[in-house]
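Notes to accompany the following structure.
Just one protein chain is left out here, and the rest sit where they should.
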Amino acid sequence: MQEKATLDRQTIALRVAKEFQDGDVVNLGIGLPGLACNFVPAGREVLFHAEIGVLGFGEMTAPGEGDFELVNAGGQTVHEQPGMSCFDHAEAFVMIRGGHVDISVMGAFQVSEKGDLANYMVPAREIGVIGGAMDLASGTKKLIIAMNHTTKDGQPRILKQLAYPVTALNCVNLIVTDIAVIEVTDRGLVLKEVAPGWTPEEVQGLTEPKLIIDPDCHDIELM
Amino acid sequence: MQEKATLDRQTIALRVAKEFQDGDVVNLGIGLPGLACNFVPAGREVLFHAEIGVLGFGEMTAPGEGDFELVNAGGQTVHEQPGMSCFDHAEAFVMIRGGHVDISVMGAFQVSEKGDLANYMVPAREIGVIGGAMDLASGTKKLIIAMNHTTKDGQPRILKQLAYPVTALNCVNLIVTDIAVIEVTDRGLVLKEVAPGWTPEEVQGLTEPKLIIDPDCHDIELM
Amino acid sequence: MPINKIVDSFDEAVADIEDGATIMIGGFGIVAGAPSLLLEALGRKGSKDLTMVSNVTGFGKDVWSQLGFKFAEDPDILVRNGQIKKAIATAPVSTIYQNNFERLLRAGKVELETVSQGTLAERIRMAKAGIGGMYVSVGVGTVVEEGKETKIIDGKKYILELPLKADFALIKAHKGDRWGNLVYRRTSRTFNAVMAGAATVTIAEVEEIVELGELDADAIHTPGIYVDRVVVRPQVIEAEEIEYSAEVKESYQKYMDRKGN
Partner (left out) sequence: MPINKIVDSFDEAVADIEDGATIMIGGFGIVAGAPSLLLEALGRKGSKDLTMVSNVTGFGKDVWSQLGFKFAEDPDILVRNGQIKKAIATAPVSTIYQNNFERLLRAGKVELETVSQGTLAERIRMAKAGIGGMYVSVGVGTVVEEGKETKIIDGKKYILELPLKADFALIKAHKGDRWGNLVYRRTSRTFNAVMAGAATVTIAEVEEIVELGELDADAIHTPGIYVDRVVVRPQVIEAEEIEYSAEVKESYQKYMDRKGN
C-alpha cells in the first residue's frame, strides 16, 4: 500500500517547526520531535523548553561535541544560546502544568478523532514509560503529534477510539505524519495538507475516522 | 509589684542566644527576638534564617549603615557573612513548614501551660497580624518565646488557658521572660531560672498556672 | 522577529489594568523590594475596585522617605488613593501605628482576608504551577481554619488551601533582559520571584536592563517564561520635598526605638 514516497523523520520535523511562531515556548519530546530544534524558520525567535530543566537552548551539537551537562529530554547535547536559563525539575513542571508552555511536540502510538492520546505503553509490553508525557499532554496550550501515519504493517494509528492505554484525553491539536497534516477540531479531524503525490482519498484510506477535507487542502509546504 | 530589677530587652535576647548550639538554624522574629543575632556565644556557628528569604546572615549593622536589600524579618539591615544564601519567599517557608528550622524565637501576648501560643491579635484590636507566626509556630522543632512576664499593668501572660486568639496549639518549648526561664514539658511548666534578686515564689506569684520548681533552679546565667 | 518584552514607560506598563482587576504586588514589607514606580503609575492611572494580594498593605511614602528611600511608594499608595476594594495580606495593619489601610478598614471601606505567610506564598505558587489545591496543617485550631475543608491524612489534621491567581503581578527585580529573564538582589527576591508567572500578566520593574546573554543561565532566578513586560527605573529621579506630619514623625520615632539598634 505505502509504495509512494513519504516524508522522512527530518522532513516531518521540518514541517512541525513551521508551526513555531515568534516568542513561542516549545517543548520537544524524545526522538523525532527533538529534531525540530534544528529547523526554526529563519528570523524567528523560539524558546525551546526541556523538562530536564532548561529554556531557550539552540540547535543540537554535532555528534561527539557538546557538553553532557547541557542536554535535551532525550539526553542529546544542544547548543547554549544567549538568554538561556536553567532550573530544577519541579520548576520545569511548574511551567508545564501551569500552562506556561505554548507548544508541545511528541510522538504517539495512537490518536483518536477526539484528540485523545496514547503514547506511553503498547499493551503487549505491559510496562509503561509515562515520563513527562501526561504532564505535557494535559498542561500545554497546543499539542502537536509527530508520527508515522500507520503502523509498520499498515494499520491506522489515527482511530475512532484508542485501543492502547490513555496518556491524556482531548489534548491533541495537530497531527503531522509522514503523509498528512491533520487538525483536531470540534467538528472532527480536518485534513489540511497531504504529502506530495498523495491524494486526500488515499490519506483517508489509511485513517479510521472520517476526515473532513479542508477546501484549501494542499501539498505539505516546507518553506 | 515589679519594683525589683528585671532583665532589659538586650539581656533577654542575650539569654535566648545561649540556647543556640553549633549548626542550629534559628529564625528570629520581629522586635526583641531579632536582637539575639548579636549575641551568639563565642566560637559557635549558628545559621540565622529570616522568612524574607535569607539563611546565614550575621549581626545587625550599625544604625544608618547597611544595605536595605539585606534585612531581617523586621526590615533591619544585617551583615552578610560567608556561606549566606538568599532565596524566595516560598522556599523560605518550605524550610519552615518542612521542619528544617531548628529553633524559632518570637514574642507573645500569652502562652498557656500546655504551650499554646497567642501572639497575632489583641482581641480589642479586632484586626490580626498573622505574618509568618503560624507557620513558624507549627513548623519549627523548638519554639522559644521571648517576652515580658506580665502585661504593663502587672497581669500574667503565662496562663492556664489562652484568653486571646490562638496562633498555634501545643507549640512552645521554652519561655524566656524578664524575670524567669520556664520550660514547657509534658508534666507542666518547669521553672529553670529566675532573674537575679527574684525567688521562685515571686515568679509563681506573677504566673497563673502552677509552676514546677526545678530542683536545680538558679539565677539566670548570661555567660 | 526578536522577542522584546521591554516597554518604554511605567504608564505604558500598567495601561491595561482595568477597574476590578486582581493584582499581586511583590516585596515583603520594606520598600527596597517593592515595585515603587509601577505602583506610582497605577496610582496615576487610578484604576478602582482592585483586589490586592501582597504581604503588607503598606506604610506609605512619608514613612519610607524618613528612612532615606528615594523610590518610596509601597502598596499604601493604592490604599490612600481609594483604589482598593479588598486586600489579601498576612500583615494588613501595623502594630506600631494606624496605617491608611486600617483607617479604611475600620470605616468599612475595604475588605480584608488575612492569610498566613507561608500559605500565601504556596497559594500563589499553586496558581503558577497549575495545582488545584493543597493540604497544610498551618492554622489548624485557629481562625485560619474557619470555613475551610479539613482532612485527616496519616493521622494528622490538614486544611485545604486553594490557589490564588491574579490578573496582574507587579514585581521588582535587580536586572532583566528582553526575554524577561530576571535576577534579584539578596532579600529583595522574596515574594517578587514567587508572584512572577502567577498572574495572567507579570510586569517587572528593574534597576537595570542588560543584553541577552549577560545573565548566566545557572544564575537566572526568574526565567523569562513567567514575565510579560520589563520596565527600567530611570537613573535620576526628581526627589520631591515631603512635609512630615506630627503623626508620621511620632511613628518614625517609635519605629526607630523598636528597632533597638
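Per-chain numbering from 1; labels A, B and C assigned in written order.
Note that a contact is a pair of C-beta atoms (placed from the backbone, for glycine too) under 8 Å apart; a residue touches a chain by one contact, two chains touch by 3 or more.
Predicted model, so just to flag it, every value in this text is computed and none were measured.
J.: Quick one: which shown chains sit in contact with the chain that's not drawn?
T.: Within the full complex, the chain not displayed touches A, B, C.
J.: Which candidate, B:Phe87, B:Tyr120, B:Tyr164 or B:Trp198, sits in contact with the chain we can't see?
T.: Considering the complete complex, B:Phe87 is the one touching the chain left out.
J.: Check the options B:Arg9, B:His100, B:Lys114 or B:Lys142 and report the residue that touches the missing chain.
T.: Missing-chain contact among the listed residues: B:His100.
J.: Sort through A:Arg15, A:Arg97 or A:Lys192 and give me the one touching the missing partner chain.
T.: Going through A:Arg15, A:Arg97 or A:Lys192 one by one, A:Arg97 is the residue touching the chain not shown.
J.: Taking the full complex into account, find the residue in A:Ala17, A:Cys86, A:Ile175 or A:Leu211 that is in contact with the omitted chain.
T.: Only one listed residue reaches the unshown chain, and that is A:Cys86.
J.: Of the residues C:Val53, C:Leu78, C:Val115 or C:Val136, which one touches the chain left out of the display?
T.: C:Val136
J.: Tell me where the left-out chain touches chain B, residue by residue.
T.: 22-23, 25, 43-45, 47, 49, 54-56, 80-87, 91, 93-95, 97-101, 139
J.: Since one chain has been left out of the picture, which residues of chain A touch it in the full complex?
T.: Counting over the whole complex, chain A touches the hidden chain at residues 9-10, 31-32, 34-35, 50-54, 60-63, 67-71, 74-76, 80, 86-90, 92-93, 96-97, 127-135, 138-139, 165-169.
J.: What is the set of chain C residues that contact the non-displayed chain in the whole complex?
T.: Interface with the chain not displayed, on the chain C side: 122, 126, 129-137, 151, 153-154, 156, 158, 162, 183-186, 189, 217-219, 221.
One rule holds in what follows: only the chains that are shown with their structure count from here on.
J.: Using mean CA coordinates as chain centres, what's the gap between chain A and chain C in Å?
T.: Taking the average C-alpha coordinate of chain A and of chain C, the gap between them is 39 Å.
J.: Using mean C-alpha positions as chain centres, tell me how far chain B is from chain C in Å, no decimals.
T.: From the centre of chain B to the centre of chain C is 28 Å.
J.: Return the residues of chain C touching two or more other chains; collapse runs of consecutive numbers into ranges.
T.: 125
J.: Could you say which residues in chain B touch two or more other chains, in rising order?
T.: Touching at least two other chains: none.
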